[in-house]
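Note that one protein chain of the assembly has been removed; the remaining protein chains are unaltered in position.
Going by the order they are written in, the chains are A, B and C; count residues from 1 in each one.
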Amino acid sequence: MLLQQAYETVRNRTTAICAPLKTEDYVVQPVVDVSPPKWHLGHTTWFFETFILLPHAAGYTAFDPQYNFVFNSYYETVGARVIRTDRGNLSRPAVEDILRYRQYVDEAMQLLLQQELTPDLQALITLGLHHEEQHQELLYTDIKYILGHNPLFPPYSEHMPLPDTITNNSGDTWLNMKAGIYNIGFAGEGFCFDNELGRHKVYLSDFALSTHLVTNGEYLDFIQSGGYQDFSYWHAEGWDWVRQNQVTMPMYWYNISGQWMHYTWQGLQPLLPDTPLAHISYYEAAAYAAWKGYRLPTEFEWEAAAPQLAWGQRWEWTESAYLPYPGFTKAAGAIGEYNGKFMISQMVLRGGSEVTSPHHSRITYRNFFHPALRWQFTGIRLAR
Amino acid sequence: MLLQQAYETVRNRTTAICAPLKTEDYVVQPVVDVSPPKWHLGHTTWFFETFILLPHAAGYTAFDPQYNFVFNSYYETVGARVIRTDRGNLSRPAVEDILRYRQYVDEAMQLLLQQELTPDLQALITLGLHHEEQHQELLYTDIKYILGHNPLFPPYSEHMPLPDTITNNSGDTWLNMKAGIYNIGFAGEGFCFDNELGRHKVYLSDFALSTHLVTNGEYLDFIQSGGYQDFSYWHAEGWDWVRQNQVTMPMYWYNISGQWMHYTWQGLQPLLPDTPLAHISYYEAAAYAAWKGYRLPTEFEWEAAAPQLAWGQRWEWTESAYLPYPGFTKAAGAIGEYNGKFMISQMVLRGGSEVTSPHHSRITYRNFFHPALRWQFTGIRLAR
Amino acid sequence: MLLQQAYETVRNRTTAICAPLKTEDYVVQPVVDVSPPKWHLGHTTWFFETFILLPHAAGYTAFDPQYNFVFNSYYETVGARVIRTDRGNLSRPAVEDILRYRQYVDEAMQLLLQQELTPDLQALITLGLHHEEQHQELLYTDIKYILGHNPLFPPYSEHMPLPDTITNNSGDTWLNMKAGIYNIGFAGEGFCFDNELGRHKVYLSDFALSTHLVTNGEYLDFIQSGGYQDFSYWHAEGWDWVRQNQVTMPMYWYNISGQWMHYTWQGLQPLLPDTPLAHISYYEAAAYAAWKGYRLPTEFEWEAAAPQLAWGQRWEWTESAYLPYPGFTKAAGAIGEYNGKFMISQMVLRGGSEVTSPHHSRITYRNFFHPALRWQFTGIRLAR
Partner (left out) sequence: MLLQQAYETVRNRTTAICAPLKTEDYVVQPVVDVSPPKWHLGHTTWFFETFILLPHAAGYTAFDPQYNFVFNSYYETVGARVIRTDRGNLSRPAVEDILRYRQYVDEAMQLLLQQELTPDLQALITLGLHHEEQHQELLYTDIKYILGHNPLFPPYSEHMPLPDTITNNSGDTWLNMKAGIYNIGFAGEGFCFDNELGRHKVYLSDFALSTHLVTNGEYLDFIQSGGYQDFSYWHAEGWDWVRQNQVTMPMYWYNISGQWMHYTWQGLQPLLPDTPLAHISYYEAAAYAAWKGYRLPTEFEWEAAAPQLAWGQRWEWTESAYLPYPGFTKAAGAIGEYNGKFMISQMVLRGGSEVTSPHHSRITYRNFFHPALRWQFTGIRLAR
């Protein structure tokens, strides 16, 4: 009963996010990391068809056997995948076909959900819903990229709230934490991802975290004091990235005839100095911290301090690489590919953002991205 | 009066070509040489707005000043262009916006066409119509590419005629031509492009052209006798192209479980052996000719023999590079960029194809493409 | 006095490593990560000229002011660097010029070393010697790459010892370690790099490390059981690496007409099954461990267990990313660039190898490389 409601809520939220789009907006893939919105609509549906309905719903027939080829993501177990860079070339299936696909799968799922389900199957459906909620955040960030890189700068929706303002942005209030052994990782009931499991002890030295996130105005100081021109603040790899891509400001920022602007859900707007900075790479986060004379927190420091912090506005880059916790084990089969295989060359982000789905902000949640990526709502909290 | 009718006819034909498409099909750009259909719709309209209406229609206001940036092609004189590879990233302007743009410009053009126009202006409008007719052929070939490279192989339209059949495909009937001086280039009245002008004498030795085009079945013999595995038939550059791209058959051909298929306007179909071969590169055309012990004609041989040949089904690769005729001069201004600046690294094609627009097949017409390109309806006529 | 001797010993060892080379071998750079041996000869000399002699030796004149441009590596503080990929294009300075450069700098250094030096200057010279010893190991691995990728497979020297044999390679002896707090990082006197400093507490859960390294024979089992064809053992990034590079075996291995061979210091030789495996990427190390049902150790586990292990034959990939220790601080100026700026996107290796210089194997020593690199003597020790 609860699962039925949860299913309906999550599935409807996905299509609601797409409601302000024009059909054309569902199709394009401007860069490899951004997927076309219609692909997200299909892929999340494919998950339920492939892992729930085909193996567990008696008499279920696939909507279209070709869709496995089109909407498979990285699940190598399941079949040949569409090369990721090709997604933006596919005009078909059309949006209306994918919406019919969603309806077809949703009807079969509602039938299934009326039956008595094993705990394992319930857990798998719950995983499917969490998977879809992760794609909801990607839908937001991918839509922002698609519209925000169009020369016409079309707004997404007038009804999105502006981000919060940080009133005290002096940067000088710190939460001091004592050295000692802390317990890290998920405990208790409810859903979590496999990468949060294996609650374990970590020894931390004395440290302090800033009580607020870095603001646009603070980051502008870094720009205006030459931060992008001085290699000494940067990792060698970050400096190469700055120069090869001629980076001089965060993603979505523009300096138009001397005025600082940024692309927002409402279109191009003057830069708001007191809102939390967003859309910076790990390299930029680390360089800013070095310029300030501080550093980024580790994910363990963050988790230890989080109960005493206000957080959830930005995904906060940490100085921790995304690696398995002690005792991490992969689940068997395709589900086992969910997280473990990405545990290389990525950095952990903690917190959440203004577009994070419900249930995807918790103190033990481990988000992760390559250090160069900026299209997520990434931000900075300083440590010392 | 005639120009008014011509304008309406040409402009309507463009939108009619797009009628079978879904909105999503207008948006994608699977490879750099293929443009999104909505870009063709906008770009041909932009031509009239920029070169006719803005300078010559009193009181005309641009539909949207940003569109110059979006729909400019290669006309460096007019302003910064959108980098060509980015076209497929632009979800906006939406198709409906572009159709309103077309209507807005068409209404202004119809008003202008009711006035007395100078011969120069009439010539410029005529050029604009020929420009749009060239894009009509590109619309067909780009649509074929977009649908024919989709894993679902959607048909374009049931109403497109199948290509003609060549009944006598023995390949052994030749038109013999005598050595002597021939006149090459456009003469007479009516429209032609600047690259056809400068009618001039060319001396040709004795030669003979095949009276028919190479068929699918004949080309299949080349494949099955190992033509793609024997470098001795290929130019060095062509052989590199074969190996780097692992080419083993013409574009749109597939060997599915031993059966030869090709993508057509009606979707995936068994290969028709007696229709003229299409969608091969210059390298393949030259290799096929070498395998047969013959060669390709020069564009001068083709033009001299054409009055005595049946032609128009395929753009026939010639052994001539695309170079200026003696006395070629560029027109002043942006119009002068039309043809001359492409006169390097391209090969001439003569004839026409099943999707060539009316008035774009004539004996002096010079089409041209890079030797590796295959998405046009290119074919082979042998010479010796 | 001691420093004078150390200087002479280290500097002579560098040229001795190059003694078996032909002049041509000093020049080439087959891939970007490998530097020409003559560049190593020049760069290590440039370090002493730039950081010691020019600022501290009264009246010293640079050997050739252009050499700063040619031999600078990554020291952004000092001046424009030669783009790294260009090193292999530089036929000049010739080897004989660089040897004269070495002699010129060595003579000036010996004069300086006869004087009373401040502790800071002594420390800087010591750093220069350790820097040169790091390049000695790179000289070995770069020379192996240059000769081992030449189709003639020339031997380096008959006098290099063969690697040790592991007699008990059953893989079933483990060192068990108890959970608790361990101290990590350099302590005591003597030289260490800045990345080892900041001795600090780390809590470790119970764990066990294999007492021996994985052998060639054991790894051959992985190959022959299809390890390179089954994505489930691999990180997603590793699997892409395998397929893009068509990797099917360690670097320097060849299967010639069914016989397994590997390139060694003595040329191409039959594969020795009982010697420790070398020249594998982090991806391969992690995939092998997954196939065995184990994992790689963290660098902290390694350091805690090392006093009870035999180690030093291979650089052992750990599951730890290369990140700063708590309290890590960069030194001021160019020397500060030494390590900190590489602390992103690299994995830590612990141990040492058959070509590691004296003083470059110690329990706290942190080596690091990108996970795809294989030209170092990298190996595997399993953990559980």
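We adopt the following convention: a residue touches a chain if its C-beta (ideal position, glycine included) is under 8 Å from a C-beta of that chain, and two chains touch if they have at least 3 such contacts.
This structure is a prediction, so every number in the text was calculated from the model and none was measured.
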Shown chains touched by the chain that is not drawn here: B, C
Residue among B:L111, B:A187 or B:L323 that touches the chain left out of view: B:L323
Given B:W234, B:W260, B:Y288 or B:W311, the one touching the chain that is not displayed: B:W234
Residue of C:I17, C:I52, C:L113 or C:I146 in touch with the missing chain, whole complex considered: C:I146
Residue numbers in chain B that touch the chain omitted from display: 74, 76-77, 181, 200-203, 205, 207, 231-232, 234-239, 282-283, 286, 295, 319-321, 323-324, 326-327, 336-337, 341-345, 347, 371
Touch residues of chain C, complete complex, unshown partner: 22-30, 38, 66, 69-70, 82, 86, 88-95, 146-147, 149-152, 154
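In the analysis below, only the chains that are shown with their structure count from here on.
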Chains in simultaneous contact with chain A and chain B: none
Homomeric contact chain A-chain C: same or different residue positions, threshold half: same
Chain centre separation (chain A, chain B; CA means) in Å: 45
Centre-to-centre distance between chain C and chain B (centres being mean Cα positions), rounded to whole Å: 57
Chain B: positions in contact with at least two other chains: none
